[in-house]
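One structure, as structure tokens, below. Some questions next.
One protein chain is absent from this view; the other protein chains keep their places.
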Amino acid sequence: MSTDLTDELAQLRLVDHHVHSTLAATPDRAAFELLITEADRPGPAGTTQFDSQLGFAIRAHCAPLLGLDAHAPADDYWAARTARPEEEVADTFLRAAGVDHWLVDTGFKGDLLLPLDRLSGGRDEQVSEILRLESLLESVAAGATAQALLTDFRQALTDAVPHIRGLKSIVAYRYGFDIDPERPSPREVQKAAARWLAELETGVPARVSDPVLLRMLLWEGADTGLPLQLHTGYGDADLELHRCDPLLLAPWIKAVEPTGAAVMLLHCYPFHRNAGFLAQVFPHVYLDVGLAVNHTGAASPGVVAESLELAPFTKILYSSDAWGPPELHYLGALLWRKGMAAALSRWVHAGEWSTADAARVATLIGRSNAERVYRLA
Amino acid sequence: MSTDLTDELAQLRLVDHHVHSTLAATPDRAAFELLITEADRPGPAGTTQFDSQLGFAIRAHCAPLLGLDAHAPADDYWAARTARPEEEVADTFLRAAGVDHWLVDTGFKGDLLLPLDRLSGGRDEQVSEILRLESLLESVAAGATAQALLTDFRQALTDAVPHIRGLKSIVAYRYGFDIDPERPSPREVQKAAARWLAELETGVPARVSDPVLLRMLLWEGADTGLPLQLHTGYGDADLELHRCDPLLLAPWIKAVEPTGAAVMLLHCYPFHRNAGFLAQVFPHVYLDVGLAVNHTGAASPGVVAESLELAPFTKILYSSDAWGPPELHYLGALLWRKGMAAALSRWVHAGEWSTADAARVATLIGRSNAERVYRLA
Partner (left out) sequence: MSTDLTDELAQLRLVDHHVHSTLAATPDRAAFELLITEADRPGPAGTTQFDSQLGFAIRAHCAPLLGLDAHAPADDYWAARTARPEEEVADTFLRAAGVDHWLVDTGFKGDLLLPLDRLSGGRDEQVSEILRLESLLESVAAGATAQALLTDFRQALTDAVPHIRGLKSIVAYRYGFDIDPERPSPREVQKAAARWLAELETGVPARVSDPVLLRMLLWEGADTGLPLQLHTGYGDADLELHRCDPLLLAPWIKAVEPTGAAVMLLHCYPFHRNAGFLAQVFPHVYLDVGLAVNHTGAASPGVVAESLELAPFTKILYSSDAWGPPELHYLGALLWRKGMAAALSRWVHAGEWSTADAARVATLIGRSNAERVYRLA
């Protein structure tokens, strides 16, 4: 083993424990630009989303896989990308990601993405489902009664559990982590259900944001004992970021520990140090810095290194949080490998870590921790 | 172009989009020491403000411009500085800053500083004014009635607009960003004006801190469509720093978007990553890390690099936030150039960025973004 860990990292097959599917069809340029930012509308006139760390990373690392020079102009990249069928683009980038197993959150705009059974293409990657709790509740709301909603939801969850690897909550988006930590009573749930279902009868789309119902989902999810993923920190303009600091969720984290569910804090930036604290002091808390790695691009080694401060190495996972463009599935893996290799090589060179330990920690974070927590082996 | 971007950065002519004027006269040593810290009173007995990152940066980089060795002792520096007329000191440092255009906030202790028409000395730098909204309101308060205050303020603002490049608010100092985001009604403004004007009749100095009036200023300022600068984060002991996190201002930022005004988040440290999030997801939000660069000195490359994480490169600007000693106008530019060169060279060497892109981004941040937003070209 060399003291430069680049090769070890490059060869490591990963488990991407939080990801979405890839695009079902090639979007137009404007739509693509909005898929490489968390903004939901264009920037100022005359600007392009390619002028960002993620845009530069696409040009640096994705362009060569389409036969272009590294750092090819955005227009050349776009021409090369759109000259190929979306399936070929996806196959190129997903293959290059070096991922063995995708744990796919199916709860966001799935109609624009490949169905799960087509995600792995002809390759031998495994694909498993992570079920979004809010989506499941919204799917059983149609025609439900306030009396029956909780029962109907429990039945749907029980039916789903054999087919999924974990659950996901977006309470950070729908309310915030400053939520009452206690399990709501059946009576509270019924009253909240009545309010919500009455709203739905007016024809508004089913979108659960009532904090009582969101708390019910968190507790019902934890009761399954499956790992429960929580969107944490950075995301789009829909969230109030200061209410997505995982420290605010500590009371619920403490309360839910007896269920045995692992709490998977996703993304975490810019609160990844706070998440590291929680991962150290609570046995059932885990974290990743997915999403932030892609969006900080060349600067992501700093974020990756910060994720390795307080959290035990058995409590950190790899994810891309890619959604849509398969470039993101590839870049998440590539940038994580580079960031890990940089941090670990630095520590090996400084005499702080042995090379063997560094390779072992890379494997823990890159795949073994996910295999253990999600029982994939 | 070399892959070491030091030369490119050194030759780049800057727009300093948030700065104040320089000292009208040489202060005494004790006063000077208080101008190189955000403290408003001396440190513990036996200590000097020169024992700080900014003090060390002055000795490292300003001393040679006064004919001394780099790292000359503070006493030698002070002797050399006070042996020269203040105009000569200012000319030396302002010239060395390599700035083409100063956008000057005139709202703080202007009586101690050079008037704007003398700031550029005999040099061919341009000087433009940024008007502080609170100062303007305070200037029209004398003799105003509660009924007429809003009208008087609007007239004064309308009169000022042709002569200025942007507006500034210090709501962070006067209240905090946890302010009601809504535009106050004329009736609310009138009631708040009545309270404030009654207070002024007791002879207290005009200092607006009523949150209704501060909100009125934010909205009236945005209505002009001019860029609106907001003090954000780090400053002196007068502010409650945890209430200056720009995330707290997100509701107002969302509400004000239809006015078309650009929201310029100044300084931002230690919340610069939060500001980067806002600059990514809101098309009208921009940021800089002025002030913090000077005060973190040798450690500023880390701050500069962190400012390049989430924000699109079209949304980041250069500023010094220098006030008073012209050393600060120079060091702001010098340290920013060094921090940028360090980050960009690292990314070019790592294959993440092309050299041409690095030079282009330096130009965007160093001047082009400001030229676009403030319509300077």
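Chains: A and B, in written order; residue numbering restarts at 1 for each.
As a working rule, contacts are C-beta pairs under 8 Å (C-beta built on N, C-alpha and C of every residue); 3 or more make two chains touch, one makes a residue touch a chain.
As the structure is a prediction and not an experimental result, all values here were calculated from the model.
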Of B:V303, B:L328, B:V348 or B:A362, which residue touches the hidden chain?
-> B:V303
Interface residues of chain A toward the undisplayed chain are 245, 247-248, 250-251, 254, 273-274, 277, 280-284, 305-306, 308-315, 343, 347, 350-354, 356-357, 361, 364, 372-373
It is residues of chain B that touch the chain not shown, namely 37-44, 46-47, 49, 51-53, 56-57, 60, 70-71, 234, 236-237, 240-242, 269-270, 295-299, 302-303, 338
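As a convention for this text, only the chains that are shown with their structure count from here on.
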Between chain A and chain B, the Cα-mean centres are separated in Å by 37
